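A single protein chain has been removed from this complex, and every other one stays in its place.
And then chain A:
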């Protein structure tokens, strides 16, 4: 009993010295041990009851406050997300187009429901909340990615298709052509280039002359044109830098 009382006085002392922090509580315990020699104080049952009630109420208060804080945090986060989403959203007309062309996926609507229901389901634990919000974010990102993908596919939707339906005959013809091509020019056919052939001929000829690409003006006309263009551009650039 005395021990109990002593404990009670300890807590009381703590309350008197410092009310809130656990550190102080610990200190308080230490201090109570300091004055072990002193005579136990008289504490009435009402007093102790009141103290206990107060402490309980305080505990509830802190819990509520914590929850409110969390709620606040989540709301802010939600607002931030929404703002971000708004910022990243495509122009309305494109969105409309997507909406009209692709039927809305059920997943997106589910996410919205979850977001709406967040405010009511506050009671779940913080860790879980944060995780949920994280998954939310993940879904959001996924949605954005999907949207982007959708958009890309919309832009590149113009895949090359024949207006005239490709008949079986033309397919067969194509495969036959591929067969002959692969037999004559495919891997293992051991082919070289015309250029090699000409240079070989030139090497074995009695009169050696310059390689064909120098003699023949038409050789690689495209490449030469490109080189000419590049040269011009380069000269221009140099000229600009010099001046």
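In the analysis below, a residue touches a chain if its C-beta (ideal position, glycine included) is under 8 Å from a C-beta of that chain, and two chains touch if they have at least 3 such contacts; residues count from 1.
The definition used in the following text is that contacts and distances are computed from a predicted model.
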**OP:** Look at the options "mRNA export factor GLE1", "5-demethoxyubiquinone hydroxylase, mitochondrial", "Transmembrane protein 216-like" or "UTP4 small subunit processome component" and return the one that UniProt uses as the protein name of the missing chain.
**Re:** "UTP4 small subunit processome component"
Subject >> Chain not shown, touching residues in chain A >> reply: 169-170, 172-173, 175-177, 179, 183-185, 188-198, 200, 203-204, 212, 215-216, 218-219
